[in-house]
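Notes to accompany the following structure.
All protein chains but one are shown in place.
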Amino acid sequence: MSMMRLMGLIRKEAYEIVRDPSSIAIAFILPLALLLIFGYGVSLDARGIPVAVVVDHPTLLTASFVGELRSSRWFRPTNYPGEAPAEKALTDGRAAAIVWLRSDFTRLALSSGRAPIHVIVNGVDANQARIIENYLNGAWLAWLAQRAAGEGIRISAPVVAEARVWFNPAMRSRDYLVPGLIAIIMTLIGALLTALVVAREWERGTMEGIMVTPAGKMELLLGKLIPYFVLGMGGMLFSTIMAVFLFRVPLRGSISVLVACSSLFLLTALGMGLLISILARSQFVAGMVAIVATFLPAFILSGFLFDIHSMPRVVQLLTHVIAARYFVGLLQTIFLAGNVWSIIVSNCLGLAILCLLFLGLAIIRFRKRLD
Amino acid sequence: MDAIVVANLSKSFGAEPARRNALKGVSLRLAAGSMTALIGPDGAGKTTMLRTLAGILTPGAGEVSVLGHHLPEQALAVQRRIGYMPQRFGLYEDLSVEENLTLFADLHGIARSEREGCFSELLTMTALGPFRKRLAGKLSGGMKQKLGLACTLIHPPDLLLLDEASVGVDPISRREIWGIIHRQVVEHGITILLSTAYMDEAERCDSVIVLHEGEILAQGHPGRLSSPLEGRSFLFELPENLSTSPRTVQSTIAGLPGVIDTVIQANGLRIVMEEPAPPALPADLVGRGTLKASPPRLEDAFVSLLFGRVKRHGISVPAETAASDGTVVIEVHDLYRHFGDFTAVKGVSFSVRRGEIFGLLGANGAGKSTTFRMLCGLLPSSSGTLRVAGLDLRRAPSAARARIGYVSQRFSLYEALSVKQNMEFFASAYGLQNRRKKSRLAWALEEFELSAYAGANAGDLPLGYKQRLALACALMHEPGIVFLDEPTSGVDPLARREFWTRLNALACQGTTCLVTTHFMEEAEYCDRLVLMSLGEVLAQGTPSEIKAAARRPGEPPPGMEDAFISIIEEHERSSRRAS
Partner (left out) sequence: MELSLRRIVALAIKEFLSLLRNPASRAVLIGPPIIQLLVFGYGATYDLKHVPFVVYNQDAGRLSRDFIARFAGSPSFELIGNLPDQLALQQAVDSETVLMAVNIGPQFTSDLERGRTAHVQFIFDGRDSNTAALALGYAQSIVTAFNRERLPRNSGVPASTIVLDRAWFNPNLESRWFIVPGIAGILTLLVSMLSTGLSVAREREMGTFDQLLVTPMNPGEILVGKALPGFVVGALEATLIIAVAILWFKVPFTGSFPALYLGLFCFLLSAVGIGLMISALALTQQQGLLGTFLFMVPAIVLSGFATPIANMPKAVQYITLVDPLRYFLIILRASFLEGAGVSLLWPQYWPLATIGIVSMIVAAGLFRGRLG
């Protein structure tokens, strides 16, 4: 290992990065665009859900229930004259649910206290449907308590669930989406960038020229890893600054732990990129594989959007080879909870194993040979 | 001491059944301080040999030792002491000239204190001094090649391996590159092994190795290799004001019994015979020129060595029937092309007649490619008129393009498609259908001897076959005009000969051919040509007219290459004087 050779290779790579705008675009423009889109665009918090209300026989009682719905920030109720037009609205997508107070509602409510409020939801988005159902239940309970108070009776729900959401009391989805997103962006930067640049050397014939110099295999690999590691950490720093100052995501853990975990993850992602390009040797194939193997798996299987516990066992096992899975867990903990060592250690261990695997395979498969 | 010792080296690629043996039990020894050329047709194993010696291919079987180090185990030790320049030297195009040099200096561990002296020496030698800060991607082809050589020489190597270092480079740069290589031997006593497609380059080496299909056919001093041809080489001198084209004479002579090879040369035809006896010229030729014995050249030896081994196809050259009726088919008048502030083509005018082989010559960056692209309709002109078959191809209806054929530089074809699929695609693209398509496909497979390769991927073909396929695809629709952009670059002498024979046949049938080339000897094969430099036409006319223009009083007429260089140097001198 010679410092002069290594520095020479690093310097060369640095010039190439600076002079080719596409690397800079991947490292800085991609995080910027994605963070803005996700940070502002993606939310699971529903507001102003359009509800079709059908009241067969309007009375004061029905009016007070509809009023309750109207005052809730979750709903945007619209009156429909009958069941048929309401159902049409549901089919057209103009309404997400129908609340139907039938003609006997008032009579039953006054006599038996068991008046059904019929609800029909559009179940296509099952998750959304469940949220709407819960919101409606909440509105109904609130209405009930209000009615009782009006009658001078204190009536309250038998059990009140006091939900406390730790680490993110306001349940701001941005707070957990942004750290998860950083993990996905770093997967992209690490794997895509390295996959393309090594393959490019093969295609342009520069690899053959470099191979016959005294530079050793480790020098060549480190000469690739170090510059892109620095670039990747730059992208990481940039994303973290955006998360903390633009999106106001709290950073409760220590910076040094964040840096250490990010370094480990970045090495893993770079190792994966290196391995892809060593095996592919052409930009076309390397790029295709990088796209197929990085973005969608990281998006769907990392636990960023979908709960890993709820996946079938086989798929859960598969998530263990996805580096983003560990990094999503690490970032969410470091940002929102702080230095929780049990989580940090176990996730870092998973990352370290993957990192050794990818880099090890890359070292084994990379030969200073054409055949 | 021997710099290279190779014993029984074999190397094959691919798995059974598609296994290809690139080298079959080759043995050789190279003395330290010698300069050896490796020649042979495409696919002979030259590149495999050089790569194995550079330690980037593992020998399949046999012993290889380079500079006393055994390969493949001691590859790093070898790489510390050699310089290797691959066929396409991969310069980092986003790095400047100086940064490229610095990178290789770093990799070879040149001390910082020695660098300045070393760089300035290399930059002076390659005349790249003024371009120190220029990005390598912005250099011309010749300059890139010189920079590649400079990077290879950055640490004084003990052994220099060069894989076709001067391919695709114009004669001036080629001379400079040879100057540099020669200095390494004379001044530093470096051992050199190079592969080349130019026989004149090989002739300058101490020793020549002829490879063919992975085996050594012959080895020795160039003079010794050509000595068996003593008495078999002849020159048929033709007067300068010959009424018919030398091509017609050539095709007649080529058909005579016992003739191995005929080429058009400066002032006549070079003839190589199978036996040491002059050819029996037919009566009508006897009076038209003078037949002389000529000292044999390496190229004659090369052709005769491979004669019989490489199946050469009898290409029927029809008698000159449909030839030149004088109709102008390509007309260029006062053509300009600007790229920003830079003017690539400055007022070029020329015209080409039907059935002519017309050459477009010039150094790298002379503007010939730009002119060529404008003619094909790939690039709009900035001003001036341009007529191909009476039309401007850029504005003409697409049917007009059906009248031209096009062979691009590097024979770009669809590499993932098979030979036959490529042909079928171009046939359909040119609107051929049914019976005609079928018969043209059959013709192409037969005429270009591609039947054996019909199912092979175009990307896996040896270069010479790629060239054939490219030409076959361009001729599928029997175009009246064919454009060929450096159609012989990197192709060995045998394939080049075959190619020109085909072109002659085409021209005789009345097809107009427009060719760009770097090979000056090929300029002799053209009916007429233009010589371009820095976007301007410096000379045009028949080869003898051009040579006459460069002739200095009291000296014999120069060869084409000398004429080319002297015209360009004269022009550069006068334009410098003007500014």
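Which chain is which? They are A and B, in the order written, and residues in each are numbered from 1.
We take it that a contact is a pair of C-beta atoms (placed from the backbone, for glycine too) under 8 Å apart; a residue touches a chain by one contact, two chains touch by 3 or more.
A quick note: this is a predicted structure, and the numbers were derived from the prediction, not measured.
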item: Sole contact to the chain not displayed, among A:S2, A:S173 or A:S263; value: A:S173
item: Residue among A:M207, A:A280, A:A323 or A:C355 that touches the chain left out of view; value: A:A280
item: Hidden-chain contact residue, picked from the options A:M311, A:L357 or A:L370; value: A:M311
item: Touching the absent chain when the full complex is considered, from A:V119, A:V259, A:A352 or A:L370; value: A:V119
item: Listed residues A:S239, A:T268 or A:T319, member touching the removed chain; value: A:T319
item: Missing-chain contacts mapped onto chain B; value: 373, 376-380, 393-394, 398-402, 404, 406, 408-410, 412-418, 421, 424-426, 428-431, 433, 457, 483
item: Chain not shown, touching residues in chain A; value: 22, 25-26, 30, 33-34, 37-38, 40-49, 61, 65, 90-93, 100, 105, 108-110, 112-131, 133-134, 136-138, 140-141, 144, 147-148, 151, 153, 155-169, 171-173, 175-177, 188, 192, 196, 200, 280, 282-285, 287-289, 291-292, 295-297, 299-301, 303, 305-307, 309-312, 314-315, 318-319, 329, 332-333, 336-337, 340, 342-343
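Convention: only the chains that are shown with their structure count from here on.
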item: Approximate Å spacing (C-alpha centroids) for the pair chain A, chain B; value: 57
item: Contact set on chain B toward chain A in their complex; value: 13, 51, 54-58, 72, 75-76, 79-80, 82, 84-86, 88-95, 99, 102-109, 135, 148, 151
item: Of all residues in chain A, those that touch chain B in their complex; value: 2, 4-5, 7-9, 11-12, 15-16, 19-20, 201, 204-216, 368-371
